[in-house]
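The chains shown are only part of the set, and none of them has been moved.
In this document, chain identifiers A and B correspond to the written order of the chains, with residue numbering beginning at 1 in each.
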Amino acid sequence: MRQASTILTVATRGRGFTEITQEIATWLGATGIQEGLLTLLCRHTSASLLIQENAAPAVKTDLAAWFERLAPESDGYAHDDEGPDDMPAHLRATLTGVNLSIPVRYGRMQLGTWQGIYLAEHRRAAHRREVALHLLGE
Amino acid sequence: MRQASTILTVATRGRGFTEITQEIATWLGATGIQEGLLTLLCRHTSASLLIQENAAPAVKTDLAAWFERLAPESDGYAHDDEGPDDMPAHLRATLTGVNLSIPVRYGRMQLGTWQGIYLAEHRRAAHRREVALHLLGE
């Protein structure tokens, strides 16, 4: 049994979803670990991780509209030092969460056919985001 | 230290909650692992996993009504190829998430007294759903 870890850096272009499934699969393959447990942690409070549909682009449009409905930009927040998009970004990150755990078999993540891993950027501006990857297995 | 894994198949009867705590406990017992970490991944984007109250059935009624309020069926979604219940199903799966990590001691999941593990089916129709189980321990 052994461990591997790395930091994946994701350059976002502002609010939206960046699929990172392939980058993670490539790193996983390079470790040579065949069976184990993969853990992802997004090291930010206004970006987050989610597993969602990887085929229909309209899903992302609807997800973004839903985030705006559940945690809208408004001038009604107590925390507004960093602008009106900051507090809704924290709320949206809370909604989806910042960590994922994915079993690995035969050197591959055991995702379903239609599942992709996405980093969700919740701020308006482009950011460099870090995702800590950890793998334990053999 | 060793690993065990399996796929649990859950036949749902359409929208609603199926408790899977006992099936998981049975599999866990059969592995003989006493102390470790159990990971669950629902391999779908319109079904999800949650830990909730296992005693009062009314909790499930209220949860279902809450899902309908936060992510209603409507004709206002961009993604509607698979019908009006598809996009709200993706949103509800995002709300609860598709993976869980549960510490194991003395051969049992360290759940609280009132906690049960549920697969939530978010589509109207019955489906066969897969949950990947992974256990690491000794």
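Everything below uses one rule, namely that a residue touches a chain if its C-beta (ideal position, glycine included) is under 8 Å from a C-beta of that chain, and two chains touch if they have at least 3 such contacts.
For clarity, every value in this text was computed on a predicted model and none was experimentally measured.
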Copies of the one sequence in the complete structure-file complex, 2 being shown, number 3
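The working rule: only the chains that are shown with their structure count from here on.
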Taking each chain's centre as the mean of its CA atoms, chain A sits from chain B at a distance in Å of 20
Residue set of chain A touching chain B in the complex reads 1, 35-37, 50-53, 56, 58-59, 61-63, 66, 70, 95-97, 100-103, 105, 110-115, 136-138
The chain B residues in contact with chain A across the complex are 1, 3, 5, 37, 39, 41, 43-45, 70-71, 77-79, 81, 87, 90-91, 93-95, 97-101, 130, 132-134, 136
